[in-house]
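Okay, so here's the structure we're looking at.
Note that one protein chain of the assembly has been removed; the remaining protein chains are unaltered in position.
Labels run A, B and C following the written order; every chain starts at residue 1.
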Amino acid sequence: MTETRPFLSDNAAPVHPRVWEAMRAADSADNPYDGDALSARLDDAFTELFGRDCAAEWVATGTAANCLALATMCQPHGGVVCHEEAHIEVDEGGAPGFFLHGAKLMLCAGDGAKLTPEAIAALIDPIRPDVHQVQPHAIAITQASEYGRSYSAEELRALAAFASDRGLGLHMDGARFANSAAFLGNSAQQAARQAAGPVDSLAFGFIKNGGMSAEAVVLFDPGQADLVRYRCKRGGHLQCKGRYLAAQILAMLDDGLWFANARHANAAAQEIASGCEGRLLHPVEANELFVTMSADEREALRGQGFAFYDWGAQAARFVTSWDTREEDARALGQAIASL
Amino acid sequence: MTETRPFLSDNAAPVHPRVWEAMRAADSADNPYDGDALSARLDDAFTELFGRDCAAEWVATGTAANCLALATMCQPHGGVVCHEEAHIEVDEGGAPGFFLHGAKLMLCAGDGAKLTPEAIAALIDPIRPDVHQVQPHAIAITQASEYGRSYSAEELRALAAFASDRGLGLHMDGARFANSAAFLGNSAQQAARQAAGPVDSLAFGFIKNGGMSAEAVVLFDPGQADLVRYRCKRGGHLQCKGRYLAAQILAMLDDGLWFANARHANAAAQEIASGCEGRLLHPVEANELFVTMSADEREALRGQGFAFYDWGAQAARFVTSWDTREEDARALGQAIASL
Amino acid sequence: MTETRPFLSDNAAPVHPRVWEAMRAADSADNPYDGDALSARLDDAFTELFGRDCAAEWVATGTAANCLALATMCQPHGGVVCHEEAHIEVDEGGAPGFFLHGAKLMLCAGDGAKLTPEAIAALIDPIRPDVHQVQPHAIAITQASEYGRSYSAEELRALAAFASDRGLGLHMDGARFANSAAFLGNSAQQAARQAAGPVDSLAFGFIKNGGMSAEAVVLFDPGQADLVRYRCKRGGHLQCKGRYLAAQILAMLDDGLWFANARHANAAAQEIASGCEGRLLHPVEANELFVTMSADEREALRGQGFAFYDWGAQAARFVTSWDTREEDARALGQAIASL
Partner (left out) sequence: MTETRPFLSDNAAPVHPRVWEAMRAADSADNPYDGDALSARLDDAFTELFGRDCAAEWVATGTAANCLALATMCQPHGGVVCHEEAHIEVDEGGAPGFFLHGAKLMLCAGDGAKLTPEAIAALIDPIRPDVHQVQPHAIAITQASEYGRSYSAEELRALAAFASDRGLGLHMDGARFANSAAFLGNSAQQAARQAAGPVDSLAFGFIKNGGMSAEAVVLFDPGQADLVRYRCKRGGHLQCKGRYLAAQILAMLDDGLWFANARHANAAAQEIASGCEGRLLHPVEANELFVTMSADEREALRGQGFAFYDWGAQAARFVTSWDTREEDARALGQAIASL
């Protein structure tokens, strides 16, 4: 029987050994909730990473991280501009409607699931500034995007300038932030700063990248931390043994583990991409590949033990992870090239 | 220096070794969210324990567990009767208002933070059945109560009969359900059934009793499972590596670990209670003690290395846990007796 | 100076003399809220009109009427399918998000702002039946549509069959229901039944048709009346002198005033339409006309005293009302024909 070579998703990968170690090391009792010594270190850890003041809170899901951050920018009667295929619109079960008390997602088109100032302007400029129409309060972008595209530092600056100009908040869904950073930069610090650009808040994902159950809400205006903390508790997200979540994040930040893991995943994606000439629906700028492929071809690959999702009727999606074996990636690239 | 002998709370105790083992054993990738093999076993595991059909979902906090269960019983324009000192009223940051979309908590008095049909009737009977007043939709009780009291099987039957009679749902906040069960029954199964009685839903707590980050929402009407599952996702509570939460719960259920841990904690509480003659504010029916004690006496105990919370100006609260050392409990009981 | 001949909208027209009379006649004190003798007559009045059991509540705006009805069909975690240009999506300031506690509007395309089973199926069939995606709970259609189109009895039957088949509620926004009825039928009763078809609920508009401040929420499942009544109060919509609202509605129903007024407005619209050959963007099936017209042409019309809104850069919208003077409509039709 052929061994399974998994490229389904990064969201169910095992936990990295160094994360396990850090969790075990957190086992002795400490203050409950986020009053423990590890949680207390998060603000400084992210401030150092990003080189600007920030407050950071752990939370168990990206959905909660995104929504808690958006609640600092969008009132219940406002709207959040996002891509029409954004995860918050398509795959979070209506969570923004819940956390933002009925605020509206305003759907914007854009190549590669990325937004541009021009596309946003085209969406919001026709909105009459009167009470009959929901007004935009914030913009949410995804780094890397739903199609594995990364915003460059310039693109982020342009979006931030636009947002500031229109009085809108700018949030980044970074479920795969590490992968964009690894694509854009050369060292953990420099890459983190480049990939985040001047956004107001970031849902920094660790779970897909070797963590177990901790993402970080990073607020570049630390004055918003209290709002997030009250809403976090109110949302049932303040775990009493929070030190195990803080430990995960600190382990990922320690010595750039998050960056190394993402580089590994990205390298595997590039390895696969090298076999996909003429087939790629999107440039590979993180750890996802969208590859044109007939049903027969997909069947052939699966027959060789590769696991992955169909992407519509004519394509397949492959996702690499921190634990993807190099030989599997190489084999997959070659298998696709040989189709 | 005196070694710390901790009786602050059970909510920050370490994770039990068997729970750690089960989590490690879950490390190999499986389907994400609650699609994994471990999560799939929960319904059956609780059905067997309680001897009646139920659906069960993991969730990371008791706050979320309570609120998701209550959402099956109370519409946004309704109310939930609870004790005026109930955790959902006093210590959950307004979470019920969030999850129930503005429904009202209707506060009822009661000895030992317990409710009775008579007290509830006195509260709700004067409510005019018209649209100007919020109507009760559900009752929430806490087992063990905020004062470490346990509802007997008879008391639960009476409450359930009352609830049914008035067309109200009946939910049990079981953050320390295991401790009540261990107080009321002699074997895991029999105790679980006795302590839950005929409630409609139970937030079964594991975190205070040796778990890390998993409680169970147990629905005795499995038809409500879908509602809870959609609301769980919408609340940002559906973790993608859910197998690590399912593993915790299964480990706790396996061979009655939950019951053994609670018995241990309860025994330690009784050991302490034996030194508290004439000082107990409430009978000790779980793992908490509320003990009359002057400020000087508390200082004296702290000087001996005992850690605990003040309970107002004239008393102290001691909480035992699954990992309380017998010698610490004995020493504390003797120290109090010697005051 | 040229006299103004108003075709801006029907939403600010005067109140009909018979409505004024009925309000004055309601002046003597009665029970407050909806406990008065006039409010008590609404259920029967609508039951007679529609020939099937219904419950009816007055409310001061169509926005509230729509949202209260939708709350009987759509839970907070669900969605309401509507046309992408529907009033509830575009022009109600996010009210559905508020009243439905964050439920999602699911936007469907469709000619003339009308929905078809096929278009709805194309929208909702790809939704995965899992918790990550918001599931549709209801459909909302508008009679007459945002482009003055009317659903025929057959179209309504098809939509109702589809809705029933999929387990969805079917609501009708009838801000201009009277105009559709007058287009479709020949007598008040028969027209009302035809225009409503087998929908589950109807926001029956009177304000644009000669009323002052009263619309009716008509529930064809009277069992839903309690929910609407509690939510109405909770939304601050239960006026204490409700008899003045009930009086308006009863006056409009009395002797088919609603129908006569709408026939008048529709006739005026047809009069105008007769001058618009080759210019109509949509068939005129109610009291609105969307007419291709250059900027110069619009200026010319305005110079003749006609008031109306631009509709984008290349068209104009004309709305007739119960008080449109026949000579104004005739003059407008001729003026357009002469452009």
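Note that in this section contacts are C-beta pairs under 8 Å (C-beta built on N, C-alpha and C of every residue); 3 or more make two chains touch, one makes a residue touch a chain.
Note that the structure is a prediction, hence the values are computed from the model and not measured.
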{"item": "Residue of C:Ser152, C:Ser213 or C:Thr292 in touch with the missing chain, whole complex considered", "value": "C:Ser213"}
{"item": "Residue touching the undisplayed chain, where the options are A:His132, A:Arg302 or A:Arg330", "value": "A:His132"}
{"item": "Contact residue for the chain not shown (choose from C:Val15, C:Ala158 or C:Ala267)", "value": "C:Val15"}
{"item": "On chain B, residues whose C-beta touches the chain left out of the figure", "value": "76-77, 79, 90-94, 96-98, 100-104, 131-134"}
{"item": "Footprint left on chain C by the chain that the document does not show", "value": "6, 9, 11-15, 20, 24, 27-32, 36, 59-61, 63-65, 67, 92-95, 97-99, 207-208, 212-213, 230, 233-241, 243-245"}
{"item": "Chain not shown, touching residues in chain A", "value": "33, 75-77, 101, 131-132, 135, 227, 229-234, 238"}
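By definition in this document, only the chains that are shown with their structure count from here on.
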{"item": "Interface residue identity across copies chain A, chain C - same or different by half", "value": "same"}
{"item": "Innermost chain, taking as reference the mean of every protein Cα atom displayed", "value": "A"}
{"item": "Distance from the mean Cα position of chain C to that of chain B, given in whole angstrom", "value": "51"}
{"item": "Where chain A and chain B are represented by their mean Cα positions, the distance between them in whole Å", "value": "34"}
{"item": "Whole-Å separation of chain centres (CA-atom averages), chain A against chain C", "value": "43"}
{"item": "Multi-chain contact residues (two or more partners), chain A", "value": "92-94, 97-98"}
